[in-house]
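The complex appears here without one of its protein chains, the remainder shown in place.
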Amino acid sequence: MSRTVWEKRFQGREAVPVLERFNASISADAFLFEHEVRASSAYAQGLRAAGALGEEEFTSILAGLAAVEARDRDAASLGRFEDVHTAVELLLVEEIGEAGKKLHTGRSRNEQVVTDERLFLKEEIPALIDSAAAVQRALVTLAERAPDVVMPGYTHLQRGQPILFAHYILSFFWAVERGKERLRDALRRIDVLPLGSGALAGSSVALDRDGLAALLGFSGVSENSIDAVGDRSFILETLFALTLLLLDLSRLAEDFVVFSTAEFGFLDLDPAVATSSSLMPQKKNPDIFELLRAAPGRMFGHLCRLFLVLKGLPSSYNKDLQEDKDPLQRGVEDARSALAAAAAALRRVAPRADRMGAAVTPDMFATDLVDLLVEKGVSFREAHGTVASAIRAAEEKGRSIASFTKTEWTAVHPLLECIPEHFFEPAASVRRKKTAGSTHPDMVAIQLEKSRAILRKTGP
Amino acid sequence: MSRTVWEKRFQGREAVPVLERFNASISADAFLFEHEVRASSAYAQGLRAAGALGEEEFTSILAGLAAVEARDRDAASLGRFEDVHTAVELLLVEEIGEAGKKLHTGRSRNEQVVTDERLFLKEEIPALIDSAAAVQRALVTLAERAPDVVMPGYTHLQRGQPILFAHYILSFFWAVERGKERLRDALRRIDVLPLGSGALAGSSVALDRDGLAALLGFSGVSENSIDAVGDRSFILETLFALTLLLLDLSRLAEDFVVFSTAEFGFLDLDPAVATSSSLMPQKKNPDIFELLRAAPGRMFGHLCRLFLVLKGLPSSYNKDLQEDKDPLQRGVEDARSALAAAAAALRRVAPRADRMGAAVTPDMFATDLVDLLVEKGVSFREAHGTVASAIRAAEEKGRSIASFTKTEWTAVHPLLECIPEHFFEPAASVRRKKTAGSTHPDMVAIQLEKSRAILRKTGP
Amino acid sequence: MSRTVWEKRFQGREAVPVLERFNASISADAFLFEHEVRASSAYAQGLRAAGALGEEEFTSILAGLAAVEARDRDAASLGRFEDVHTAVELLLVEEIGEAGKKLHTGRSRNEQVVTDERLFLKEEIPALIDSAAAVQRALVTLAERAPDVVMPGYTHLQRGQPILFAHYILSFFWAVERGKERLRDALRRIDVLPLGSGALAGSSVALDRDGLAALLGFSGVSENSIDAVGDRSFILETLFALTLLLLDLSRLAEDFVVFSTAEFGFLDLDPAVATSSSLMPQKKNPDIFELLRAAPGRMFGHLCRLFLVLKGLPSSYNKDLQEDKDPLQRGVEDARSALAAAAAALRRVAPRADRMGAAVTPDMFATDLVDLLVEKGVSFREAHGTVASAIRAAEEKGRSIASFTKTEWTAVHPLLECIPEHFFEPAASVRRKKTAGSTHPDMVAIQLEKSRAILRKTGP
Partner (left out) sequence: MSRTVWEKRFQGREAVPVLERFNASISADAFLFEHEVRASSAYAQGLRAAGALGEEEFTSILAGLAAVEARDRDAASLGRFEDVHTAVELLLVEEIGEAGKKLHTGRSRNEQVVTDERLFLKEEIPALIDSAAAVQRALVTLAERAPDVVMPGYTHLQRGQPILFAHYILSFFWAVERGKERLRDALRRIDVLPLGSGALAGSSVALDRDGLAALLGFSGVSENSIDAVGDRSFILETLFALTLLLLDLSRLAEDFVVFSTAEFGFLDLDPAVATSSSLMPQKKNPDIFELLRAAPGRMFGHLCRLFLVLKGLPSSYNKDLQEDKDPLQRGVEDARSALAAAAAALRRVAPRADRMGAAVTPDMFATDLVDLLVEKGVSFREAHGTVASAIRAAEEKGRSIASFTKTEWTAVHPLLECIPEHFFEPAASVRRKKTAGSTHPDMVAIQLEKSRAILRKTGP
């Protein structure tokens, strides 16, 4: 039977393995061990300041906690305790005896667990933001490698207008940037200390909660003890931000899987991001991008799981909340792993300028032709219809508009008699775009500079 | 067959009703009509500034758009168009003829739709924040109505420690406050103008995008045209913030349903928040709170729907994105309706001090007894075990610890010989809590003052 | 204030519009009107048989219900009632007076609503199965149109082995067939009459429930009255089966979107399944298939919504269950619409044999080369490595293995000296497959025959 701190409450309690296993949280919360020790040390300091611990007891507890932290912490050694809080308290008593029994004065596991979780996220979120920045850095590097390459821009996966490959790649930079912002926003709400909230009513010890917050590096303290012990919205919010970040990257992954087909052939993949087949020796499969496409699945699973648990739950603490540990730990791990893979994979991809260029076919200049007519005074919708009819007619004859003769163009519209030289050149088309944020090389250069500036701010 | 702006592209296109209906977006996007007109007016101004429209054309378009806006907009009149953008453009041409055909110069529906959606949310989110503030106001009023009432504080739905009813009610204030903050954070990312992004490559018209942003009340412009037309994360983020807000309120609702049972009897419900039964005449069912408990369901449905649509979608615009309209419109409506119901219902609930007081039973003072022993020098864990044993012994005899004689207490622990008078009074217990954010009446008063200050800042 | 059947329970009940609207279910359950009338007629017959209604009363009620059913049922006329059950009862009283007040004897809305919902699904599920069969029929027709066309078979979206287009198309037939089976399984559990369960305890009228079941076309009756009124798993199960069916079709849709790109060019789309662009005149976008790719989103939203509502709900009836109507009605509608669009779209797609054939490149015969070596006695893994090395070597030289000379093949492996003539022909490769269910033309013919047999069984 796992060891608890409340065993005196029940006499002759039967050990039912199937229930013990179902109930025990130690396998799910052991990852918070260091945070539990850290929070316990601060709490001891708080108790001393409030006069609830003598100097000697305090010193003993601190040393004891250090010894506890230094112990082996494998599954075997921790598995005998009900949870991580019980483990640290009872190990402390094993280390220092009687004084250890004072650590829990006025404290509840209900507040400890959220304190630990918040400490955990205060460490992990900045690390995840760094991982996201590494993805951005890889995107910028990829964009910089091929500043002049023109590729087809797709909507509906149909060729639309010519764009710069660098512009395309940078489009994901901003999605990731929003992801980082969302994580920072979540962090603001995480950065609030619940300690001092007791089981739900507050503590009978006159703890200086602001002092505790300072000790543990929190910017503020929670305003209501019931809310403090029952709230898990900060975990949902973190999981959401991470799911959304990976969801955005799943779109990049889908593009890259499509661009890696023989039919598109736009990307050269390093073998490190591919695998082959056990049966078909020619295969070079873009496994890493397929897995990145699937990656939001895990996060979404964590998110939905916690949503279901929290719906309609009575307020304050309920045991159901134990089910937040696994999504929290795995959520952070899964996101970190996917972001690291994304960055590493992006560094191993190269655009094939030849294939991209070849795919910029004449029909993609249809909008340019409309613009040409508009410049010459035709109304937009009229011009659009004119070019559409020409395209349709060419299509019906199985021809490309690029093969149209001057006479044929004139027949389409008299104002098309003189189509400027180099009109059908990809590089010319991208230069016709004029707005900020467009694919015009000058605009892309500005965008690239902004991206670099953002990364400089974030750190190396 | 619904009218389109691209009919010249296909010849003899067959009208297949089942496909037309499946494809048409007008039923889902008609709610954006006014935003489409507003954005079109600004766009006309942008075209004029860029020299793409003459003064006269511009004046005509503006007047035409005003006329279009004034028209009947029932399902019948709009249903003949493919979508809201087509409707406005073609109605404009109906109004003013040729000049109307110039409005779309250099513009794409891909950018229009997200411009409209962002305009919509820039209006709706502040309104939703106000609705959330109304819930907070109702909570504060409810807390103020019964400042001294003590009730059992529950964890695991088991009686834990005495708390103030006002403290309990205010616990939800902070959850709603976080919900408001999340909406504000989302709004920052929404407040970015995509117009000028064209279909995906930017516009061939030299639009002053900052000027357009100013005209439409946006704080900034999007940085990448591909990202601008393909991004829907701002809708997911809004839906998430609303789902989480209602999820937090579902916990209040669950509490209230439980507290309204005959067995708890803690709340008096006004008939306006209840219904009776078609069969059982005595019934008074807390329908509104049951529906509030269910309310995050709808929002979660909208959220999950859009998640599924976006996963693995190629970047930039795809038709799949049309599926964002329904979750957006309904999501905002459903949240507004639930928040309004929550505020109205909270104003029609009264605590029953007698029932709450009667439920504060002696076993709830067990922690106070532990504290008493700790004050007298017993270590916390020792004291906890002592009281636990006493509780267990009483329970086994079918007795309450409140009935213990002095001799019996002394037997439990010699230091319990003299239990202070009034020790088992609820009001005394809440005053024993000392931390900021606790249920101590002074702390609750501070909390209440902070709540009022927040509401004052938010406006009337 | 909406009209109720329990207004005598509360005096001076305040009409709060925001609460009335939030509470009223008539807008969500009016679609069950006919089922409510039908179930009420059967119930009247049950009451008469049990002696609770006289012959004359019974006749009057039946005529009254017929009159009620014949009335206008627009939003305006029904909107004044609390729900569909109230509407039918009170309209009946309007029609026939006093006798109408007897219809509710021993009956509860808790049992009526699930009776109506089950009646609804007993009609709709067979219709949905027919819609799915129409999709299968379209698939079979498409497969039959091009029995000999060979295309690349993809795994990881990389070219794997040559397959018949018909084989590819039929792969979806079986997915849809499983979807139909799941709907049939759900129907078995739906086909159980709850009527006679009362509010939750059963009825005080000695109703012959088996007789009622026979009247309403149910195969059996529910076994426990509490379970009967509180269970909604049959709706979840229906929604799940429909979501999964559309999820499987979203994979077909993704394929078709990819196959419709300029780069693949495998499909000719009829303009009826495509749209063009407001800006780019050349565009022909595969809108219907993009919307089909997105279609499981809606269904998944309905499913997740109801999951959240039901989680942790007290057993028996709770008002939260009202939230099942919208997912039920919309779920059925959305699925029907998507299936109809899928069938119509599939009938408007044609394979481009030329493009498919051209895409069957020599590297796709790598497995055939391995098989060749295996036939000559080389172990499989050895042979696989040999061919893999040859592919790699060719790739490094930028060559195709199709250009290898006899000498070069011999260098790869002596046993490859004599590669049979026609070895690199697609039609030869598919004939090398030998297993049942494989792409060998004979096997595909068998598969096609099985498909037709299944459809013949299903009906026209």
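Each chain gets a letter, A, B and C, in the order it is written, and its residues are counted from 1.
Simple rule for what comes next: contacts are C-beta pairs under 8 Å (C-beta built on N, C-alpha and C of every residue); 3 or more make two chains touch, one makes a residue touch a chain.
All figures in this text were calculated on a predicted structure; none of them were measured in a lab.
Student: Out of B:L47, B:A175, B:L308 or B:L328, point to the residue that touches the absent chain in the complete complex.
Tutor: B:L308
Student: Decide which residue listed in A:R48, A:R305 or A:R355 touches the omitted chain of the complex.
Tutor: Considering the complete complex, A:R305 is the one touching the chain left out.
Student: So one chain is hidden, and I want to know which residue out of C:R48, C:K122 or C:R182 touches that hidden chain in the complete assembly.
Tutor: C:R182
Student: Can you say which of B:A99, B:L193, B:L212 or B:A366 touches the chain missing from this structure?
Tutor: Looking across B:A99, B:L193, B:L212 or B:A366, the contact with the absent chain belongs to B:A366.
Student: For the chain that got dropped from the picture, name the residues of chain C it touches.
Tutor: 5-6, 8-11, 52, 89, 93, 98-106, 110, 153-157, 160-163, 167-168, 170-175, 178, 181-182, 185, 189, 196-207, 209-210, 221-231, 233, 236-237, 240, 243-244, 247-248, 250-255, 258, 293, 296-297, 300, 304, 307, 310-319, 367-368, 371, 374, 379-382, 384-386, 388-389, 391-392, 396, 430, 432-440, 443, 447, 450
Student: Touching the missing chain, which residues of chain A?
Tutor: Chain A touches the chain not shown through residues 4-6, 8-10, 13-16, 18-19, 21-23, 82, 85-86, 89, 104, 106-110, 198-199, 270-281, 283-288, 290-291, 293-294, 296-298, 300-302, 304-306, 308-309, 318-320, 322-323, 326-327, 337-338, 340-341, 344-345, 348.
Student: Could you pull out which residues of chain B are in touch with the chain that's been left out?
Tutor: Residues 155-161, 257-258, 260-264, 276-287, 290, 304, 307-308, 311-313, 359, 361, 363-364, 366-367, 369-370, 384-385, 387-388, 391 of chain B touch the chain that is not shown.
Going forward, only the chains that are shown with their structure count from here on.
Student: Note whether the interface between chain A and chain B is symmetric in residue numbering, meaning over half of all numbers used appear on both sides, and answer same or different.
Tutor: same
Student: In whole angstrom, how far does the Cα centroid of chain A sit from the Cα centroid of chain C?
Tutor: 33
Student: Provide the C-alpha centroid distance between chain A and chain B, rounded to the nearest whole angstrom.
Tutor: 23
Student: Touching two or more other chains, which residues of chain A qualify?
Tutor: Touching at least two other chains: 155-157, 160-161, 258, 304, 307, 311-313, 367, 384-385, 388, 391.
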